[in-house]
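Let me give you the structure first, and then I'll get to my questions.
With one protein chain held back, the other chains of the complex are shown just where they sit.
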Amino acid sequence: MQLLWKEIRRNPLLWLLVFVPAVIIGEKTKPDAHVLLFVLSVLAIVPLAALLSHATESVAAKTGDAVGGLLNATLGNLTELVIALTALRAGQYMLVKASMAGVIVTNTLFMLGASFLLGGLKHHTQEYNRAGARFQASLLFLATVALLIPSAVSQVDQGSFKQSLSLGLSVLLIATYAMSMIFSLKTHKAFFGSEESGHHGETPWPMGLALPTLAVVTVLVALTSEVFVASVQEAAHAFGMTNAFVGFIVVALVGGAAEMASAFSGARKNRLDLSVGIALGSATQIALFVAPVLVLLSYVLGPTPMDLQFWPGAVVMIFIAAMTAALVTTSGKSAWFVGVLLLMVYLIFAMTLYMLPPRVAS
Amino acid sequence: MQLLWKEIRRNPLLWLLVFVPAVIIGEKTKPDAHVLLFVLSVLAIVPLAALLSHATESVAAKTGDAVGGLLNATLGNLTELVIALTALRAGQYMLVKASMAGVIVTNTLFMLGASFLLGGLKHHTQEYNRAGARFQASLLFLATVALLIPSAVSQVDQGSFKQSLSLGLSVLLIATYAMSMIFSLKTHKAFFGSEESGHHGETPWPMGLALPTLAVVTVLVALTSEVFVASVQEAAHAFGMTNAFVGFIVVALVGGAAEMASAFSGARKNRLDLSVGIALGSATQIALFVAPVLVLLSYVLGPTPMDLQFWPGAVVMIFIAAMTAALVTTSGKSAWFVGVLLLMVYLIFAMTLYMLPPRVAS
Partner (left out) sequence: MQLLWKEIRRNPLLWLLVFVPAVIIGEKTKPDAHVLLFVLSVLAIVPLAALLSHATESVAAKTGDAVGGLLNATLGNLTELVIALTALRAGQYMLVKASMAGVIVTNTLFMLGASFLLGGLKHHTQEYNRAGARFQASLLFLATVALLIPSAVSQVDQGSFKQSLSLGLSVLLIATYAMSMIFSLKTHKAFFGSEESGHHGETPWPMGLALPTLAVVTVLVALTSEVFVASVQEAAHAFGMTNAFVGFIVVALVGGAAEMASAFSGARKNRLDLSVGIALGSATQIALFVAPVLVLLSYVLGPTPMDLQFWPGAVVMIFIAAMTAALVTTSGKSAWFVGVLLLMVYLIFAMTLYMLPPRVAS
């Protein structure tokens, strides 16, 4: 507990934890102040995500390599998963899908691009493990194909076809993800040597702190997410943002704030493998694990089953993000302008979504 | 003749030759037993394709490099060509196009992927001639562009435009194929050194055996194909398969069984250049030579001219297959998971086609 307190004093991001009780009080006293609740919940989720990420890594660091890798890989996007589960239970499938697509695109373009730019402004050129980056880019490409093919092959909108295909594709994606972990953590571990994906450069907590933190914070994220999901759309309209922009950009930036802090600090310290690992690893985890798991869980938790068919514009953006990642990572070298290129692609997406007339992206 | 007998005793695949007379008898006595005839014809085509491939290579090996390469390149997909010609004469253009597209996709994804997987399960990492693989991938990309552009540029369905454009594009593709052979067999032969595409690791037959075998087996393939083409669709419905699935997956696997045996055995023996050469070489041959030749032949043999415009879903699949091949072969290295990735893309295609509601893919 003392350690947690020290951590909070050291890391200004965690001072935002004060907004967690604020959200809970706010929801009780002013349940209709959507804009206020939205802002409070965003400010509360950011530090909770940071704590969650630190706790997960601490548990992973203690349990040995294979189990640790597994834990990290399944709990690494716990914040996004909890937000998505809350939206899923509320039957807001549009928001679930937009946020999944948004996290993939934001991690691939914004998190990677800003890492390259921030690192490049300090160091003339930087190098990173090409094999690892290409591996992640290929996984992302595969996931894109799975999202793309059903709508490319069939123009018809036959519900039952779409539903059973989504189920089958989800199983395929999860199986691929499982095999990718055997490959990268077991049979060909040496290839991914310098990536250090398990340990993001922070000192791990003892289990006595990590496990309770993991439990308590997950519950808090769940409570806060509920407020967030309930208020996000009303608030968006108040700010003049489209639904698509909120789902794609705002949710992804909020959920990934903690990871971004790690990725950017890694890039500044010339440890670009860390940044690339967090950015692309997180994107592939969403695409190959979290999204298909949500499809499966929708059978149990949601009002109706959710399919894997995304809005065509989202599929195009994921496709372009995957291609950009593949293009950029072939050389294994980076300079500031590579970051600019990635950020520009992201800006093009964000600008288009922001200006989109309402009701297009549904 | 004795040599042929020895070969048959040595190779269990050839024992299936017993089904060749069975097909011919079956067709005379039970012309309406479509499912039976379909199964028999599949079982008969597989060993005939193996014999045809061995005979072609033996002739090629005897006639010297340039002519041999030419022979191999034109007769290498003789089985697929004969099946397609039979379907062409029957006016079944949907089946012709689906099988062309299917062979390209199956060779690029399934044959290459299974080779990488089988090789990778035995050897930790494998290397192959990157220049050769990239060359084939580029040719495949070019063919994709030729299939893609007409429908991308023009939404209108003007028959005469489509028809004359298909004719022009077919001539362009065949010319490119001819120049690619001059490049790889003549002016820049050294680049493709270790590929050994001519000789698939079997001892060549003497001409006295190879030439008659070539002639007799071609006739037998033609006879069997006729039964196959006539029965395939009725049988598909009986099995609950869509037309698209049959044309894409079943025909491609049947026609390519013999080549697959060679490719897989090459990969197990750590001769991956052989596998890559067979898989991608065969795919580009179909795309740049067999398909456009069929368009030209349709003017002579078919009831009406056939165009080169494929069903949009098929074009997307060929495009993705070409991109996957380009992505995967940039490094010139392989491990088991690369095979899994290719196979997963193929599985996504197969699953989508299998679940497709009828009448979509026509």
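General remarks:
Letters A and B mark the chains as written, and numbering starts fresh at 1 in each.
Keep in mind that, in the parts below, a residue touches a chain if its C-beta (ideal position, glycine included) is under 8 Å from a C-beta of that chain, and two chains touch if they have at least 3 such contacts.
If you're wondering where the values come from, they're calculated on a predicted model, not measured in any experiment.
Here one chain is not drawn; of B:Ile149, B:Ala215, B:Ala238 or B:Leu301, the residue touching it is B:Ile149.
Remark: the residues of subunit B touching the chain excluded from display are 134-135, 138-139, 141-142, 145-146, 148-150, 152-156, 158, 161, 164-165, 168-169, 172, 176, 179-180, 183, 187-188, 326, 330. Residues of subunit A in contact with the chain left out of this view: 124-125, 312-313, 316-317, 320, 324, 327-328, 330-331, 335-337, 340-341, 344-345, 347-349, 351-353, 355-357, 360-361.
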